[in-house]
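Data first, discussion second: the structure below is written as structure tokens.
The complex appears here minus one protein chain, its other protein chains still in place.
Up next, chain A:
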Amino acid sequence: MGDSQYSFSLTTFSPSGKLVQIEHALTAVGSGQTSLGIKAANGVVIATEKKLPSILVDETSVQKIQCMTPNIGVVYSGMGPDFRVLVRKSRKQAEQYHRLYKEPIPVTQLVRETAAVMQEFTQSGGVRPFGVSLLVAGYDDKGPQLYQVDPSGSYFSWKASAMGKNVSNAKTFLEKRYTDDMELDDAVHTAILTLKEGFEGQISGKNIEIGIIGADKNFRVLTPNEIEDYLAEVE
């Protein structure tokens, strides 16, 4: 990239003090499919819509919720391919930490390093910012944690948050429904209800994805059947 014509940073300041590329990246996120996360007293749940472009797509091959380490999972809103790149980099960073310290990486450290990668792409030559916002859910010695990471590289810890298309309605709904002493199962129900709020069409185990992590510190994605069970409880 050194002597190419694009060796300058494409993310430059506007006169109003904003980085327009990052604003546009956030727009890309805002038009992505809704995703949300809720931190319960004994775990974290993250969920997203899984609207596929056609009924011919094999929905079992699409996995939007990924795990970065056995005890940290992540979901996104925005551009899928950018998400895949970030997950790959984060997994490598988590493993490097483990190789050095023989300890699983704390959630805050992994979030910090992922955010640092995203920030790099707002200040390097010839690259564009990532078009995703991440919701990172983890359980470590400090308990359950939920972080949002934006294209700019800023990260926030949330009790509950939403991103993507239906963000304002979803956040209002969450604000009303959230309680500090929620159990993980309640949180899953609340997550489903929040997704249902803005869902176009019939919600089912095949067009949403839910990932949970509890005190067992094992992140897992629920199977479509398990989601159907939760949906039945919510009806």
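As a working rule, a contact is a pair of C-beta atoms (placed from the backbone, for glycine too) under 8 Å apart; a residue touches a chain by one contact, two chains touch by 3 or more; residues count from 1.
One rule holds for everything that comes next: contacts and distances are computed from a predicted model.
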{"item": "Hidden subunit of the complex - UniProt protein name among \"serine C-palmitoyltransferase\", \"Septin\", \"FAD-dependent oxidoreductase domain-containing protein 1\" or \"Proteasome subunit beta\"", "value": "\"Proteasome subunit beta\""}
{"item": "Given A:Gly30, A:Pro106, A:Gly143 or A:Pro224, the one touching the chain that is not displayed", "value": "A:Pro106"}
{"item": "Contact set of chain A toward the excluded chain (per top definition)", "value": "99-103, 106, 108-109, 112"}
